[in-house]
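Here we show just some of the chains, and they stay where they sit in the whole.
Labels for the chains are A and B, by order of writing; each one numbers its residues from 1.
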Amino acid sequence: MQKIITLSTDKKNGLYDITGQVTDLIKASDISTGIASVYARGSTCAIMIQENWDESVQNDVVNLLQKLVPHGIWQHDHQDDNGDSHLKSGLIGASQTIPIIDNKPGLSTWQNIFFCEFDGPREKREVMVTMISDK
Amino acid sequence: MQKIITLSTDKKNGLYDITGQVTDLIKASDISTGIASVYARGSTCAIMIQENWDESVQNDVVNLLQKLVPHGIWQHDHQDDNGDSHLKSGLIGASQTIPIIDNKPGLSTWQNIFFCEFDGPREKREVMVTMISDK
């Protein structure tokens, strides 16, 4: 089964927890064991598995990437002024593949699934979730 | 269906667009919806989803990684003088999993699939593409 999650983002850089939506899709798929491939459809965004106890790690992710990939010093900035957004996207990666266990995402206690926005705010972002049984 | 893409690279560090070859393989697979797992067979290369409007982002990727991972300061350099190549490979990652939608790669407008060379030039590099239906 393949489904799109759509979301809007309200910050230039920010992490958005989509664990609930992915869990609902997996439940609807009736797949007991297998994988869910979670894919960010955009070259200035990404998918990250990360803790969501509170907002501290999410803020740290944004701050780390701003240090590693400063704004305004890239060749691509002459076109769109968003060279850093593309580089952050490439560094984190568009896809993560999550095991499906007992018809649920096989995350550990502190793992959540985040959509990473690096060039927001955006009215509509798309995440494609493809679920495949191992049977 | 599983197929190899082979390519040669002409630079020490460079990104090579393989979207056309992956698209052709997906078409030949007759899979309507599912996933294509794209895997770089080498520990000094990687796969990245990135924009391909022109060469600016590709150059920026090479420059960013050269800043983050300088050449010549690693323990592994005493063997092969390519410690930085391995580190860039590990940071970006050997695999990306792309949704197949309507028998095509489910990329957004500005997303392309790149093979990242970090220890070229090489006569023959291999990318393994495994396509699996969600049915």
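Definition applied: a residue touches a chain if its C-beta (ideal position, glycine included) is under 8 Å from a C-beta of that chain, and two chains touch if they have at least 3 such contacts.
This one's a predicted model, so the numbers in the text were calculated from it and none came from an experiment.
For this complex of identical protein chains, the structure file gives a whole-complex count of 3 copies, while the figure shows 2.
Just so we're on the same page, only the chains that are shown with their structure count from here on.
The copies subunit A and subunit B differ by a rotation of 120 degrees on their C-alpha atoms, rounded to the nearest 5. Measuring from the averaged C-alpha position of subunit A to that of subunit B gives a distance of 19 Å. Taken in their complex, subunit B has these residues touching subunit A: 33-35, 48-51, 53-54, 56-57, 59-61, 63-64, 68, 91-93, 96-101, 106-108, 110-111, 132-134. Those residues of subunit A that touch subunit B in the shared complex are 1-2, 37, 39, 41-43, 68-69, 74-76, 78-79, 83, 86-87, 89-91, 93-95, 97, 126, 128, 130-132.
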